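Supplied in structure tokens, the structure appears directly below.
With one protein chain held back, the other chains of the complex are shown just where they sit.
Note that the chains are named A and B in the order they appear, and that numbering of residues resets to 1 at the start of each chain.
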Amino acid sequence: MEEFAFAFLNGDILREAWPILWQGFLYTLALAAITVPLGLVGGVVLALLSTSGPRAIRLAAAGWTDLFRAIPPLVLLVFLYAGLPFAGIDVGAWGAVAIGFFLNTGAYYGEVLRAGIESVPRGQMEAARSTGLSRGQALRYVILPQAVRNVLPDLVSNTLEVVKLTSIASVVALPELLFQARQAQNATYNATPIVAAAVAYFLLLWPLVRLISRLENKALAGR
Amino acid sequence: MTSPAPSPSRGAPAPGLGRPIVDARGLWKRYGPLAVLKGVDLSVAERELVFIIGPSGSGKSTLLRCLNRLEEPDDGSIHVDGIELLSPRTDINAARRRIGMVFQSFNLYPHMTARQNVMLALRKVLRQDRAQAEAVAARALERVGLAERMDHFPAQLSGGQQQRVAIARAIALEPRVMLFDEPTSALDPELVGGVLNVMRELRQDGMTMVVVSHEMAFARAAADRVVFMADGEKLEEGPPAQIFGEPRHERTRAFIRQIDRH
Partner (left out) sequence: MGGFENFLFSFFNLKVMATYLPLIAQGLGLTIVLALLIVVSGLALGLGLAMLRACGIRPLNWLIIFTVDLFRALPPLVIIVLLFFGLPAMGLGMSSFAATWLSLTLVLMAFAEEIYWAGITAVPKGQWEAARSTGLGFFQTLRLVVLPQALRITIPPLTNRTIAITKGTALGSVVGVAEILGASQSAMSFSANPSPLTLGAIAYLVLFIPVVALGRWVETRFAWKR
């Protein structure tokens, strides 16, 4: 038991590693604050393209979505970070994370929002257009608010996944929480920093997990 | 209005009424090999109430939905209030706010209160400021007898009340003509009266109206002209007394016999 505490819950090491873990935690928050909106923008664009517009564009949007849902995000990230420089395109770690998340989480948000838009009855668009609203206005004021509400549990759940996914940025050496924890672990030969990082992730994301459960139960009860 | 020609008349408006405000000519609409409209003409005078009846699949709803271009006709021309609706140069959104439409399934926006439902187009199409839009919406909702229910969401209203909000949403834009697509078909019988009352009042205020409906009693009492459609064609038209009393066409007779049995 003492051995366990020494290896995993070591107060001295935690005190020592605290400053860089805290920095990593803030970095993770910043990453989430950037990748979630990026993914949402990509998702809205994809959802609009795959629900309106000519058939060819709808099919192209669906193909794009499937493509980036099939490639693991880490593969995409490694490709952007380590592969592209061979072609003389160096987007850097930040660029790789931004592009990778835009493509990957955009595809997931897009799929969720598409389902939301398709869940809004056709009469809503007709009613809005019949009062003189343009297509864009109808989408913005009438269709999208209902679409978002209809798939809110899925949207929040996807957001949880995006925040969790920021941990793969450690692979391209961005100093977020997991990366800093690994650094501290390497320096101290002790697992406590990683346990601390796990606890931090849990405390950050547990409320979101509870919220999703509540939303899903509510959606289930409403059926 | 006892024109002897039974078949394709030019849809002349009843005498004594104003100039035509809706003038649709030679409308064709096909879905693949199936022609739903086969060169239909319809002209509606200012302040006139035209009733369109016919069996299901006769094309009457399609005709109505062409009049604000929710359906795109394949051929023909439509003038509303002097504007050529099908011309590519026409700003369809500007034109549509002069044409109110009421749907069978109400199509209220469920995420907005009654008042917000009415205000949306006032704000975004007519560009009214909030205070003005609120006042106009309140007046429109008063007109349909729902002043007390302005801040209710559609889910908190009965079907009849929802349909009256939908009418308020359309009349708030001060349209030149109102289109009603089976406005009472989705309502429980005891709620139909309230909606018909509102329509009657609109008529008294001089609103031009085109109504697709099975409310034959209302048609008899309130319509200036009744149009009978079957298989994508206008078979005959005339004052309600004539269409219901002495229809010329065998199909009209059969249809009215069947309706009266209910």
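Here is the rule we go by: contacts are C-beta pairs under 8 Å (C-beta built on N, C-alpha and C of every residue); 3 or more make two chains touch, one makes a residue touch a chain.
All values derive from a computational prediction rather than experimental measurement.
Judged over the whole assembly, touch between the missing chain and the shown ones holds for A. In the complete complex, the residue from A:I34, A:I71, A:A93 or A:V156 that touches the missing chain is A:I71. Within the complete assembly, A:L178 is the residue of A:L21, A:L155 or A:L178 that touches the hidden chain.
Among A:Q23, A:S52, A:S134 or A:S167, the one in contact with the hidden chain is A:S167.
Touching residues on subunit A toward the chain that is not drawn are 3-4, 7-8, 66-67, 69-75, 78-79, 82-84, 86-88, 119, 160-161, 164-168, 170-171, 178, 181-182, 185, 189-191, 194-195, 197-198, 201-202, 204-206, 208-210, 213, 216-217, 220, 223.
Here, only the chains that are shown with their structure count from here on.
Per the touch definition, subunit A reaches subunit B in the complex via residues 121, 123-124, 126-134, 137, 141-142, 145-146, 149.
Residue ranges on subunit B touching subunit A, taken from their complex, read 68, 70, 93-97, 99-101, 103, 105, 107-111, 120-121, 124-125, 166, 169-170, 173.
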